[in-house]
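Working notes for the structure below.
Yeah, one chain of the complex is gone here, protein chain that is, but the others are all in their spots.
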């Protein structure tokens, strides 16, 4: 049945269509918050809907509408100003070009790229769609998750700016990353981080049940367990990401790079502020545990396999189990570059005095 | 189509209905072993069924019936006595209250909570259902797994008592755990541990093929690889759980807390008793390897990132790679609290003499 084959494998699917024609800043803000696609059948809301939180009565044929009060919390001009400063309007267009180029090379992936990238006019819907597919299972349908993710992404442009900063960070720092689209589709650390941004927003709105549900699905699917209370900056690279654990009161600055199997852990049953504080530009190597409410100063580097239980001064390097400062406690060697950006894991070898192999 | 939306998202689904009205101890034991739900269509068994192991001919319209010989192995009075002593009849009722409260806050999760918690009158069917959903894939349908899990849980009340002890342990010890339901739905370490209890029961019945299948699916879905031969006590906390590996001849006591990326590993190709023995009340920090048939005495604590290749005396603290005792081999500092319960990872820092940062 060749026609059927053509339909199912090669022609673009009808999902999802949406209302965005141009970039969001040119749009009516109200439209940005409503998406019409093939899920509409399932999620459509109307005046009789008994879940008013997610619907606005004046858009009877659309869904995922957040309350007007929240939409209007920030003046639109301010949002637009930041967008223009960031100059990130073009990033999604670049990504769609990358995606088209990939599909031209590998037509077998047409459907996958169409539903994941090419059918979306803005990164918001693409991210909500892709995460909802990844994090759904047979008891948590992707439609429910999509609705939830869009309700957050629509109302908080800060998250989308952080998403774009993370895309740039991965592409710039990871030599194995060849395009933004590769990062978006294939880097589970990137996807775990963006899921966390959504979960953290829900956490800050005291919607803990939803936040914990996302945390758990991310832990199962991407093997990164990030408590929704953790505060994470922009320009973050979670490289490989398997086994990452970040606790509730951890705070991570901007331009931080964290390898797999890194733990930012607590100190037992004590409640309260009990997790590490990671400064801007820090690099933490694979398999490292940082435990307790300790401060890793900005631009510091922690070698792979270290166990850090005390503060590490800014721009120094700590290695070992227990971790010691390269150059000694009194006069540690100071780094002149930002390790979170250079991703240099090994320049300290020659100075690690007892390294004998 | 608003009606359709209401039907699919907001009204409770018809799945699963079962025969339990009250708590199991008030029930006919035979009824406990048979569940009628929407899967009945698929799994129903009758006199003509050629898989008699899983069916009893006198319950033609029900499934998951274990052989009568197994049901009657333990006198019912004895089971009831222990249940009353444990006082755990109420735990499931508490959990349903918690679930109802969550749904009232987040109606978007109605279906998920209904199928996972609220539709179940006993924890047995809820656990079998939730694990079967998590561990199924397109080649292993959830119906097959549900049937298998119920056949084990129905005949072994020891497992259910351990499940409840684990729920209490997580809630008590983990400051990030706010309710029993959160643990049940969202803690992959809890779910991995309960899956292991079922796999271990099958292993002890020499049903190794099924036991290995469960081990593998747990390793894929929850990233914890626990050999079905391992013996695990009650009141266990597997915190975060990613990367946990526990070998075939490992034995873990009661009230033990194990962090993520902990290995209780063997010593090569040698068969026989080759894995660690962990005493009651032990705490093992993140990323630690304990290798070989060594004994970790009760109430001992192993710091994060340690490599332990020899016995650790009771109530002492071992840290480092290779691990050494805090206070020294001859006169180690003795702990006066149970670290598996206090979850204190870091009190040894001041005594770790060569810690120089």
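The first chain written gets the first letter, and so on, giving A and B; residue counts start at 1 in each chain.
Assume contacts are C-beta pairs under 8 Å (C-beta built on N, C-alpha and C of every residue); 3 or more make two chains touch, one makes a residue touch a chain.
Here the structure is a predicted model, which means the values were calculated and not measured.
Taking the entire complex into account, which one of A:96, A:120, A:173 or A:208 touches the absent chain?
Counting the whole complex, the residue in contact with the absent chain is A:173.
Could you tell me which of B:189, B:247 or B:340 touches the chain that is not displayed?
Only one of B:189, B:247 or B:340 touches the chain omitted from view, namely B:247.
Which of these touches the unseen chain: B:235, B:287 or B:303?
Once the missing chain is taken into account, the touching residue is B:287.
Since one chain has been left out of the picture, which residues of chain A touch it in the full complex?
1-2, 4-6, 8-10, 102, 105-109, 111-112, 115-116, 130, 133-134, 136, 142, 173-176, 178, 182, 185-188, 221-223, 240, 242-243, 259-261, 285-287, 303-306, 319-321, 342-346, 349, 352, 354-357
For review purposes, identify every residue of chain B that touches the missing chain, sorted by number.
Residues in contact with the chain left out: 41-46, 48-51, 53-54, 137-141, 144, 147-148, 207-210, 212-213, 215-216, 219-220, 223, 225, 227, 242-243, 245, 247-248, 261, 263, 265-271, 274, 287, 289, 291-292, 305-312, 318, 321-325, 328-329.
Throughout what follows, only the chains that are shown with their structure count from here on.
Rounded to a multiple of 5, how large is the rotation, in degrees, that superposes the C-alpha trace of chain A on chain B?
120
Can you compute the centre-to-centre distance for chain A and chain B, using the mean CA position of each chain? Integer Å is fine.
Computed value for the inter-centroid distance: 30 Å.
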